[in-house]
Every structure is written in structure tokens, then in C-alpha cells.
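Every protein chain except one is present and positioned as in the full complex.
After this line comes subunit A, so read on.
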């Protein structure tokens, strides 16, 4: 009987499987540590929570073929400036509310979730809020009584009343504003902010 070639031997492939798995996993761990440090709130990719005190806009970079976030002058939420800790608490309440109300099973956040309702990633900057003066008030009303303030764009799809309190609505708005400042590598492409419309 001929000697068994290497490519047909069980023990060779067993070793390959172990080394490939261990190697890939090791690389993943190293990249994970790097990614997490680069995306901590307060870095360049994910801004500090106090960014909710600022104007957030996007600028198209010809060379990179993508829009990148630009944090501008003061633009307070609810008429006041929040300290970093206050901002973090407000965003935290908003994030928690978005989970407790199960937003992600109709909407997408950062492109993930369900497809029954629009993406919320840059919702704060959406031109659908008409102009920056009306935006905050429209959002509050919409979140607290979505049925009466529904803007269905002719689709008949309405957000249900989720019993969102005033505090929770403020938290959600802060969360949306903060999320809109995250550098998402140019996703979604060709997005025009509310400022571009003005």
C-alpha cells in the first residue's frame, strides 16, 4: 500500500484546524482591544457625550469619497448646556429607553435592526424635521404622542404610543443627537443634513 499523502491525512488537517482557529482568534482579540480603545466615547470616532451641546454637521471629503462629521459652534439642547456627566446620564437614559421600548425591532440603529421604520443613525440631522428651530419641539411631540403627530409620508405606517415620558423623550433626543456624531465611515452615503437644506 502506498504511503498516505499529507493532504489526505487526518492528523495534518487536525493540526491545521487548531492553528488556523487559534491564530484567527488571537488576531481578533488584538484588533478588538485596538477597536475598543479607538471607539471609547471621547475619542475622534465616537465623540464625548457633551457633544450634544454642539452643532453636528457633515462635510463631504472629495479625496475620501465620504462625508465626515464636523462638530461646530454651540447649539444647546432644551435651552441649556450640559456638563459631561449630565450629558452622559441623559444619553444613557435615552439609550436605555430605546432598548426598553424595543425601538430596534422596527427601526435600524447604525444600520442594524428591523426595516419597518427608518434608520435612526443620523435621524437628528434628517431634513424631515424641516428646520433647526422646529426640530426639537417636533421630536418631543412625536415621541410622546406619535399617533397624533405621525408623519407617515403617505405610507400609513404609524409609530405606536409607547408611553414615553417627557424625561425619556429628552433622553432619546440626546441619544439621537450624540449618535449622529459617530463617524460611521461614510454610511449612509450621500446623506444631506438638515443644515445643507437650510
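The rule is simple: a contact is a pair of C-beta atoms (placed from the backbone, for glycine too) under 8 Å apart; a residue touches a chain by one contact, two chains touch by 3 or more; residues count from 1.
Following the convention adopted for this analysis, contacts and distances are computed from a predicted model.
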Request  = Identify the UniProt protein name of the omitted chain, choosing among "OB-fold domain-containing protein", "Nitric-oxide reductase", "Solute symporter protein" or "Ferredoxin".
outcome  = "Nitric-oxide reductase"
Remark   = Residues of subunit A touching the missing chain are 8-10, 13-14, 16-17, 20-21, 24-25, 27-28, 31-32, 34-36, 38-41, 45-46, 49, 88, 91-106, 108-116, 118-119, 121-123, 126-128, 152-158, 160-163, 165, 168, 171, 179, 182-192
